[in-house]
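Got a structure for you, written out below as structure tokens; questions coming shortly.
In this view, the complex is presented without one of its protein chains, the others remaining in place.
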Amino acid sequence: MSATLGELALRHGLTLHGDPDVRVSRVATLQSAERDALSFLANPKYRKYLADTRAGAVVLDEDSAADCPVPALVSDNPYAAYARIATELYPEPRPPAGVHPDASVHPEADVHEGAYVGPRAVVEEGARLEAGSHVGPGCVVGRGAVVGKDSRLVANVTVCHGVVLGERVLLHPGAVIGADGFGIAREPDGWTKVPQVGSVRVGNDVEIGASTTVDRGAIDDTVIGARCMLAGMVGVVGHLEICDDVVVTGLSMVANSIREPGIYSGGLPTDEARKWRRNSARFRRLDELARRVNALESTLKKSNDGNGSHD
Amino acid sequence: MSATLGELALRHGLTLHGDPDVRVSRVATLQSAERDALSFLANPKYRKYLADTRAGAVVLDEDSAADCPVPALVSDNPYAAYARIATELYPEPRPPAGVHPDASVHPEADVHEGAYVGPRAVVEEGARLEAGSHVGPGCVVGRGAVVGKDSRLVANVTVCHGVVLGERVLLHPGAVIGADGFGIAREPDGWTKVPQVGSVRVGNDVEIGASTTVDRGAIDDTVIGARCMLAGMVGVVGHLEICDDVVVTGLSMVANSIREPGIYSGGLPTDEARKWRRNSARFRRLDELARRVNALESTLKKSNDGNGSHD
Partner (left out) sequence: MSATLGELALRHGLTLHGDPDVRVSRVATLQSAERDALSFLANPKYRKYLADTRAGAVVLDEDSAADCPVPALVSDNPYAAYARIATELYPEPRPPAGVHPDASVHPEADVHEGAYVGPRAVVEEGARLEAGSHVGPGCVVGRGAVVGKDSRLVANVTVCHGVVLGERVLLHPGAVIGADGFGIAREPDGWTKVPQVGSVRVGNDVEIGASTTVDRGAIDDTVIGARCMLAGMVGVVGHLEICDDVVVTGLSMVANSIREPGIYSGGLPTDEARKWRRNSARFRRLDELARRVNALESTLKKSNDGNGSHD
């Protein structure tokens, strides 16, 4: 796909500085872009590359426009404008609706005529695929599960029995939605598995990354809500709530409910192994260290009070 | 499935306070249960919801029974009793034994006539599926692997060549059992892969969560033992042993053998990003901080000894 800057400015409501007939057909970074590529500047960190860019055009904000050596598409939110243009330049090839002959669909599944089921995908009894939904190769949609309108399971995704996906949900390869979490009752003669009878409900417009697992609830459903972003390798324990508008950065364990919007972290950055070992050995005795600091403070306070009494 | 309280009391050895003819067909929390639902009280945290419950009956212990506003099923271990009743109310629909026409089974695999192989499952040469075993859609059972009696691979599970699963093993979607761990011998001109010739043996009644990986041994087998629970995102390095009756909480790295039963942890809970950043920056200099505390203690001791000498 390609477009002229004039067309892009018009369609995306941007102010154009420069030749409206320049045509771009792909996106690239400021550093690597050639004349056929559109670039963008949203993070000030990359501003230093602007002066030397050879891009066909750059999407940026008013403040940076003056310094742009090539045509500029000006937006209050250059990253979002870039996203919309890139979506236009890179249309997802969509296979035509229908069930691939190598798919395995249970006769009592309800597959909308506008849905797509790819090769080696499995749709089990009672599952429902709504209009525009896309079940890619190797995906499994379990008994009674629902894939909402225009939702897409990319490949090798597992949606377990009874799970309900909203509209425009995007599940990347290897995601597993609705497996049992551990529910175990201990008894003197062993463990008894507690049936996990809740399900998972995923709201509209949710994107779930590769190989992510979302376990079903033990009794009530696991519900995936609004405008939260959980980065890679984030774990969330059961029986808690995360409010809307929360970001959790990578390698964090959410062990308690989060009731305030904001950014949360739990992952320590790596360090040279030698330094790390020393610090982590100290961590194992951090409580003791804190007690020793308490003791030092008491001693010093006493000694100062004593000194004071001499005055 | 549904049952009367009288039937449940009889079958599960519970004392019933209330009308034996009340019928329940599902389970629910104390807060959300209606008259057709059974609830339970095992965690004192939820006791506050007992007084207002509208459940058909509640499974609880003797101490709480007096305060139960609805029929009560009394047990010494209410959670286990609940688990058994829920198992009865929610029978797993089991497909009839047999090989689905869309499965791919090697002619030299040994599939018991009482086993089930689902659509798009693959069973390779020399694999053995015992009676009552269930290989769900998209699962792969590798060359020479064994799936023991009544074991279940839910969906998109990979059991690699030579792996042996015991009886009643439950593998959730995306689990990978028996892949190679990294074994690499460094040489001046590059790296040489060390063949991973051990396998994995999984004992009876083991449940393995979604997308869990259990690597094969380099020489001896990886063996999964008894009454241990590893929570989500727990990693265990090679060449170590974990004794029976160990629980490891979420996001922990087990880097050394665990020889005493008990609960072990390794994951830090998340915090607001701003606080987290400050604390984790301090962590990078924790060894230095500890040395400074040592120095303070020495200084203070010397100074106090000095002061003492004036007496």
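Read from first to last, the chains carry the letters A and B; within each, the first residue is number 1.
What we mean here is this: a contact is a pair of C-beta atoms (placed from the backbone, for glycine too) under 8 Å apart; a residue touches a chain by one contact, two chains touch by 3 or more.
All of these numbers come straight from a predicted model, not from anything done at the bench.
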The one of A:Gly98, A:Pro119, A:Gly238 or A:Gly262 in touch with the missing chain is A:Pro119
The one of A:Ser2, A:Thr15 or A:Thr87 in touch with the missing chain is A:Thr87
Missing-chain contact, candidates A:Val223, A:Ile263 or A:Val293, resolves to A:Val293
The listed residue (B:Leu10, B:Ala131 or B:Ala255) that touches the chain absent from the view is B:Ala255
Given B:Ala51, B:Ala131 or B:Ile219, the correct residue touching the omitted chain is B:Ile219
Logged for chain B, residues touching the omitted partner chain are 104, 120-122, 124, 138, 140, 142-143, 156, 158, 160, 174, 176, 179-187, 190-195, 197, 211, 213, 215, 219-220, 233, 235, 237, 248-249, 251-256, 258, 262-266, 268-269, 271, 275, 278-279, 281-283, 285-286, 289, 292-293, 296, 299-300, 303
Residues of chain A touching the missing chain are 26-29, 32, 77, 79-80, 82-84, 86-87, 90, 93, 100, 102, 118-120, 136-138, 154-156, 170, 172-174, 205, 207, 209-211, 227, 229, 231-233, 250-251, 267-274, 276-277, 280, 283-287, 289-290, 293, 296-297, 300, 303-304, 307
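Here, only the chains that are shown with their structure count from here on.
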Rounded to the nearest Å, the gap between Cα centres of chain A and chain B is 25
